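For reference, the structure I am asking about is given below.
Every protein chain of the complex appears in place save one, which is left out.
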Amino acid sequence: MAGVGHRPPGALEREVLAALAVAERPLTAAEVIEGLQTALAYTTVVTTLNRLCAKGALERSETDSRAYAYALSGPVDEIPAALTARQMSLLLDAGSDRAAALARFVAELRPEDERELARLLGSPGRRRGRSS
Amino acid sequence: MNAWALVPLLASLALALGARRLGRVLPPRTAAWTLTTASLVTALSTGYVLSLAAFTLIARFPDVARIGRWSSGVLGAGDPVPPAVGPALAAVVLALLAAAAHHAQRDVRDMLLAHSICRRLGPGTAGLIVLDDPAPDAYALTGFPGRIVVSTAMLRALPAAERRALLAHEESHLRHRHHLFVALSGLAASANPALRQCARQVRLATERWADEDAAACTDRVTTAHALARAGLATAAARESDGRTPPRQVLVAGATDADLPGRVRALVGNPLPPRRVATTVLASLVLATAVSALWAGRVTETRFERAQDLYPRAQWTATASGHR
Partner (left out) sequence: MRGGRGASPPRRGRGELEGEVLTVLWAADGPISAAQVQQILGTGLAHNTVQTILVRLHQKGLAVRSPQGRAHLYAPARGQAESAAGLMHDVLGDQDHQAVLQHFVGQLSPEDAATLSELLLAAPRPTSPRRRPSRR
């Protein structure tokens, strides 16, 4: 049985992400703990799972038994981009005048990025807005 | 040539002969630190004393002595080596310097490349980037801060406890900046080929250092299993792909050379601190540095005397036919 070794900062986040990256289906917190083969407090793992959700790496859904199940928020190759996008959204949240911030953001975009943004906004298949 | 100049040369020889044993008996962290320092100090000292020797020999040529206004007789007193060796020695020194410069330039280029890849990858999840790749691979990419890159195939190949060991191993490479140890000892070896074994031992020591950190997070047996499984998986993938492993400076892999040695080290107990060996090594390094500096002093003094005695000695030298 694996020991309860000392973990460097960030290690649990990495382990959890790695475990979910190769999971076949969404896992509950209990399943994640079991899968990690480690003796960790339930609350610790749940906190980490929720933190990864807040960062945009994971998303959670309700299962039949009302427990939350967690999975990657998208294909594994897209997670880095999703994380950065979430950081940008949070920065937008931090200010009071969202329109002004967006205006300044757009003003400093490269032409090709402006075009891409316009294209993304115009396309009908855009996902629903962020839930907080 | 004075006796002090021999010490760095002897140190080079000692490291060439003893590095392997030192790498085996010293605990990995100590080995990495001491051997890197030793190789750097020895490389610098050897280069310095060889340059001194070359300069002194060339200075004994009559034309050069005339320009420098020093007595070639005084410079060459008691020295059996003819001045003609000077240019050859200078050529060797310059060649080694050029090799080191080339090595350094490649290292810097690789590190800049690693940094730019890190920026392109983005921050990842606490520094972890998972790539969807059917080939198992795992490495630490140097940067500020670096990244741990793992493929889904590698994650699938390992059970959870061994995954933890793998991630901890790569995190150790980043946290302790192992690529710097490898780069510096490699640079020393390019300037002084006698230090190649030393540089190799530093590479292996950084891997075993990361193994020890991984074992602290899990346990030694799990880490040994992870190492073996990951090592075999990567080696197989690279062989079938024909991919060459990235240069060590760019990337610190979990699966480099000496897999059996590392597994053996993990299955055994952690190495005890070898205080005596470490102290002796540290003293030798200090002695090498001091000798090189002292050789410089002695040479400087000799040149001063040669300059002082320039007009008089010239007559005496010509009269006695002494060159």
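Order as written gives the chain letters A and B; numbering starts at 1 within each chain.
The rule is short, and it goes like this: a contact is a pair of C-beta atoms (placed from the backbone, for glycine too) under 8 Å apart; a residue touches a chain by one contact, two chains touch by 3 or more.
The structure presented is a predicted model; accordingly, all values stated were derived computationally and were not measured.
Checked against the hidden chain, the listed residues A:30, A:67 or A:100 yield one contact partner: A:100.
Looking at chain B, the residues touching the absent chain are 115-116, 119-123, 126-127, 144.
Not every partner is drawn; the one left out touches chain A at residues 7, 9-10, 12-13, 41, 43-44, 47-48, 50-51, 54-56, 74, 78, 80-82, 84-92, 94-114, 116-118, 120-122, 126-127, 129-130, 132.
To be clear about the criterion, only the chains that are shown with their structure count from here on.
Between the Cα centres of chain A and chain B there is a gap of 42 Å. Those residues of chain A that touch chain B in the shared complex are 2-3, 5-11, 13-15, 17-19, 21-22, 35-38, 52, 55, 57, 75-77, 79-81, 83-84, 87.
Against chain A, in their complex, chain B makes its touches with residues 121-132, 148, 150, 152, 155-156, 159-161, 163-164, 167-168, 171, 175, 216-219, 222.
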